[in-house]
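One chain of protein is taken out of this complex; the other chains stay put.
Letters A and B mark the chains in the order given here, with residues in each chain numbered from 1 onward.
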Amino acid sequence: MDPLAAKYIGAGIACIGMGGAGIGVGHIFGNFLSGALRNPAAAGAQFTNALIGAALAEGLGIFSLVIALLLLFAA
Amino acid sequence: MAQGIDPIHQFQLHDLAGPWNIAGHEISFTNSALFMGIAVGLITVILLAAAARGALVPGRLQSVGEMWYEFVHNMVQNVLGHEGKAFFPLVFTIFSFVLFANMLGMFPYFFTVTSHVVVTASLAVFVVALVVVVGIAKHGLGWFKLFVPSGVPLVILPFISLIEVISFLSRPVSLGLRLFGNMLAGHIVLKVFAGFVVLLGSMGLGGIIGSIAPLGMAVALTALEFLVAFLQAFVFAILTCVYLNDALHTHH
Partner (left out) sequence: MSQSTIVVAEATTEAPAEGEAPASGEAGHTTEGTAAEGGHGGFPPMDAHTFPSQIFWLVIFFGLLYLLMSKVALPKMAAVLDKRHKAIEGDLAKASALKHETEAAIQHYEKSLADARANAQGIATETRSKIADEIEAERSALEKTLSSKLAEADSRISATKAKAMQDVHEVAAETAAEIVSELTGHKVSKEHAAKAIAGLKG
C-alpha cells in the first residue's frame, strides 16, 4: 500500500475515537440533566462535577485527534 | 495556495526579535511570546484598574474584577478547602493566563498561545510536578500511599497500584493535550469553514449564495469557540485544584 494512503487511512481511523468521546460527553450531560430534573435543588452543586467529567471524557477524544494530527502532519 | 485557506498557517511562529541563543537553544522573541506578554499585561492592568478605586459600591470594571476573583476563590475553596489558600494565587494565575491566552486567540490574526503543545504541556507538567512536590513535602513518603488504596485484596493490589500509577502519570498528558487539542481543533475548524466561504465566494454568484451556509456555520462555531475558550480555562484550573487536592489530602 502507498504509505501516504496508509497515513491518511490511519488518521481517519484514529478520528473514530472522537466519536466515542462524543458519546461519553453526551452521556455525562444527559445523565446530569435527568438527575438535575429529578432533584433541581442539588443540581447547581454538581454542575462542576459534570464539567470535570465531561472534560475528562473529552480529553480521551482529544488524544485520538492528536494521534490523527500527528499521523497527518508530523509522521 | 492562498494563506487564507490553509488552516495550519495560523499556528506559525515568527521571530519578532532575535534570533537569540542560550546554550545552543533558540529563544527568539516570537509572536507566541508577544501574546503571552499581552495576556500578562492585560490581566495585570485590568485587575489593578479594577482594584484601584476600591469603591464600596463597585462600578462596572470593579464588578468584573471582583467576579473574576470570587469565581476562582470559590473554586479553590470548594475543592481544596481552607488549606488551599496558599495555592489560590497559583490557580488564579493559571486560570487567568489560560483564559486570556484562549480569548486573545479568538481575535482574527492574533496568535493563540495555548494552541502549541509545548505551552500547555509545560503548564500541565508544572502542575503535576507541583502536586508531587507538595505531596511529599506535606506527607513525606506516606504520600505514596496514594497509589496503594486501602481495603483492596492483596492479590490484586499490584495491579490496582499499577493502574493508579498509570492514571497518575497520564494526568499531565491529558491535562496538557486537552487544552492544546481543544484550541487547535477549534481554530482549525474555524479556519476550514472560513476557507469554504472564501473558496465559494470566488466562484461567482452561485458560489456566493452557496457560501452563506458555511458563513453561518463559522459564526456559530465562533460562538462555540468562545465557550470552549472559557470552559477549557475553567477545566484546566479546576483540574489543577483537584490534583492539588490529592497532594493535600490523601483520602485513599
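Brief remarks follow.
Everything below uses one rule, namely that a contact is a pair of C-beta atoms (placed from the backbone, for glycine too) under 8 Å apart; a residue touches a chain by one contact, two chains touch by 3 or more.
What you see is a predicted model; the values in this text were computed from it and never measured.
One chain is not depicted; across the entire complex it touches A, B. Of the residues in subunit B, those that touch the hidden partner chain are 1, 3, 5-9, 11-15, 19, 22, 25-30, 32-33, 36-37, 39-40, 43-44, 47-48, 50-52, 54, 56, 62, 65-66, 69-70, 88-90, 92-93, 96-97, 115-119, 122-123, 180, 184, 192, 195-196, 199.
Residues of subunit A in touch with the missing chain: 69-70, 72-74.
The criterion applied here is as follows: only the chains that are shown with their structure count from here on.
Centre-to-centre, using mean CA coordinates, subunit A is 17 Å away from subunit B. Chain contact summary for the complex, subunit A toward subunit B: residues 48, 51-52, 55-56, 58-60, 62-63, 65-66, 69, 73.
Of all residues in subunit B, only 8, 75, 78, 174-175, 177-178, 180-182, 184-185, 231-232, 234-235, 238-239, 242 touch subunit A in the complex they form.
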